[in-house]
Every structure is written in C-alpha cells, then in structure tokens.
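A single protein chain has been omitted; all remaining protein chains appear in their positions.
Take a look at chain A:
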C-alpha cells in the first residue's frame, strides 16, 4: 500500500467517524465543558455572566459532610461491585462453558431484567424489603420476629437492590471478557494431573480475570453514579454523590455546587479507569 492510499483511507475513516463524533460532541463533550465552566461560576447560568470563582470547590473540600459523602460513595460502589461480581461469576461461567442448546435462551434470561427500567425494579425491591414487605410479612406471619427488620430505607436496602439491578451488566461484561477460556486448556491441565479444584484455581480463574475486572469496573462506575436506587431505597438516609448532585441541582438549586460535585465524581471515575487499565495490562504482560 502506498502512502497516498493510506492518506485516502484516513480521509474516508474521518468521514465515517464524523457523524458519531458530531453526536458525541453535541450530546457529551459540550455539556461536560459547560458543566466544568459552571463549577467555577457563582450563578446558575453556567458562567454566562462571566463570573469566576473557586468557592464551589472550597465549599466541597472544606465541608466534612462531603468528605463523608465521598467515602460513602466509594464504600457503596465497592460493596455493590464486590457482591455483584461474586454472585454473577458462577452464572457467567456456566453460560460461557455450557454446551447445552438452551445456552442462548439462558443467556437471554440472565440479562432479561435489563428490559425493565431500574426504577421499576427498585420499586420491586421496596415491595420485597419494606417494613410491610414480603420478607418481613412472612417472618412476622411465622412469628419468627415481632418487629420488622430494617431492610429498606437504609444503606443495606440500597445496596441489595443495586447489586441485583447491576448483575445483568456484570454478567454481560464477564461473558465478553471470558474469551481466553477454553475447555481444551482445562483438559490439558487435567491430563497433566490437575484435579477439578486445581483446574479452577490455576486455569479457569486466571483466564477469566479480565472479564471479572471489566465487570467490577462497570458495576462500580454504575453504582457510584447511581441516583435512583440509593435515593428510593435509601429513604433519604443514604448520602452518595449521585443523590447529593441531585439534591443541590434540583432541591437546593445550587447549580454551581452540583457541578463541582459532579466534577468530583468524574475525577473518581477517571482514577478508577486508570487503575483498571493498569490491572488489565498487568494481567496480559
């Protein structure tokens, strides 16, 4: 291929990318820049008034409440990610390895919850976990407990619901990351004297780690940016960055502060993605 050919190709490539780039620019990059500018302004106009200030960030950094919120958010994301990954792993592993002709159907079933919105499923969890919910109702009917156990309107409820809501994403991410799994490698290990447990620890687990890490990242990012589930299941007692951004933006109407908080969330995202890329590279090296 000659250089001019390659230049021509690049031109075509750019042309093909143009619609996507435009859409992203208009719907993602521009609002993000506007948000960044807003976080440095004093008014809700997003800096249209020409004001510049660091006061919003000062408010965030100097207020111990926001430090607690950041800590909460991190805790929430890690807990949800850990449980969602652990619970999804056997399902994804089964779906990846089965030779059953139901495999397609089972995979569709596993990710079918994505067909209903997270809001609806959160309400579902309220019905299950509420004080008069299915679990407490049953336990009380059986006289196993007198007063309802607090399963909702707290961190526990918000966590349980979020884990289940994000599990389909975890399963999908794992399935896409299990490309190196291969039954022939397991057979080779068995031929070399590895029993089932050793085959799992030495072959299946290491080879499936990229999928596990991708799933953990995805769930973590979705959990820390979540707003609906922590808000509804937390009953106003769970404070994470998502709920606080909502609070400042729509209740307190302090848009610049909301923007600054959103930026904080963005920084949290970026650092996690850096860690993720490092981890993946370490696995592949």
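The working rule: a residue touches a chain if its C-beta (ideal position, glycine included) is under 8 Å from a C-beta of that chain, and two chains touch if they have at least 3 such contacts; residues count from 1.
We take it that contacts and distances are computed from a predicted model.
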| item | value |
| --- | --- |
| Candidate names "Spermidine/putrescine import ATP-binding protein PotA", "Xanthine dehydrogenase family protein subunit M", "Phenylacetate-CoA oxygenase, PaaI subunit" or "[NiFe] hydrogenase diaphorase moiety large subunit"; UniProt protein name, chain not shown | "Spermidine/putrescine import ATP-binding protein PotA" |
| Hidden-chain contact residue, picked from the options A:75, A:140 or A:182 | A:182 |
| Of A:203, A:224, A:238 or A:263, the residue in touch with the unshown chain | A:203 |
| Touch with the omitted chain, as defined above, among A:111, A:194 or A:280 | A:194 |
| Residues of chain A (touch criterion as defined above) contacting the omitted chain | 180, 182, 184-185, 187-195, 198, 202-203, 206-207, 283 |
